[in-house]
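Sending over a structure as structure tokens; questions will come in a sec.
With one protein chain held back, the other chains of the complex are shown just where they sit.
After this line comes chain A, so read on.
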Amino acid sequence: MAMRKFILKTVLYIVLILLIVEVIVRALHLYTEDPPRFIDEYGVEKRVPNNKGYAVTGNRNQNYSKFSINDAGFNSHRQFTPTAGKFEIAIVGDSFIEGFHQDYYNSIGKKIEDKLKNVEVYEYGYAGYDLANQMHLVSAYKEDFDKIDEIILYLNYESDLERGDYEPNYDRIKMLKSTPFKIRDNIKILAYGSKIGVLEPLKRLVTGKSFEEPNKGYKTNEVEGISTEEQKVIDLQRIQNFKSLINLYGFDKTKTSLLLDSRKTSQAFLEFCKNNDIHYIDFAQEFKNSKRSTILIYDWHWNNHGRELIAKVIASYIQAKRKDSSLD
């Protein structure tokens, strides 16, 4: 009898406690929202239009920001309506451009618009985009991008040039729509636990890694040293991938530029760009000179100061390139 009572009461208490925690997590909005994703008829992965919500970073709500998905399926303060008459800039990229770590009305695009007169900035940001995604998007929406005056592709050299062609990631969309993920998104304590990594041991159990030696000490973002020869091979492959994408989708050198951090980009790739008249905007110096942190707490995405620097670099670049007084 005592054992039965113990088990029943323990289960009951656990359920009640979890319910209370769920209420608190909801009330304090500790969880983050991830607007649904889909793949459109052109094979472009994007967000389901017209979703609004809050993205949260950190265990204790260290970064709390509002997002707004527009009709085009991207997080932005404006709708994308390119015309031949206006001056438009498109910034295409991954989560850094998608900007769920900032209020949508305080994005890099908005900061650029504040710096340059009569400019509309369209942020085609989507978490997980690599250069293949980006170039496919530009090609798929050719009609729109033909009207856009400047296209900036954000390139994280270490991760964005791993493939030379594009295939829509249907598996990811399928996985995110699966029942376990739906449950995770609806039970906020699970969404929260997943975000802060507390469910990681369970994931490791499922994948059979849980009985391996645990990590000791702090994880760092340091890249393990590789030899010059190995780096050369990697660089060649990445350049080859880039060439392949250019062959596949084309690359309008007159209005397309890469946004990159030269500290994290190989010299070989930079030389390839120079030799082929591919413009790039390098924000390394601005970040290096900054006395304040450029990234968020608990996260490596750019903070408000970092975004301010990126906007400044882009605005200066556009001004210098166009030498158009109407933008001052």
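The rule we apply is simple: contacts are C-beta pairs under 8 Å (C-beta built on N, C-alpha and C of every residue); 3 or more make two chains touch, one makes a residue touch a chain; residues count from 1.
The working rule: contacts and distances are computed from a predicted model.
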item: "Membrane-bound O-acyltransferase family protein", "L-arabinose transport system permease protein AraQ", "Germination protein GerB" or "ABC transporter ATP-binding protein" - which is the UniProt name of the missing chain; value: "Membrane-bound O-acyltransferase family protein"
item: Of A:Val48, A:Ile183 or A:Leu202, the residue in touch with the unshown chain; value: A:Leu202
item: Touch residues of chain A, complete complex, unshown partner; value: 2-3, 5-6, 9-10, 13, 16-17, 20-21, 24-25, 30, 59-60, 62, 192-193, 196-198, 200-202, 204-205, 210-211, 214-219, 293, 297-298
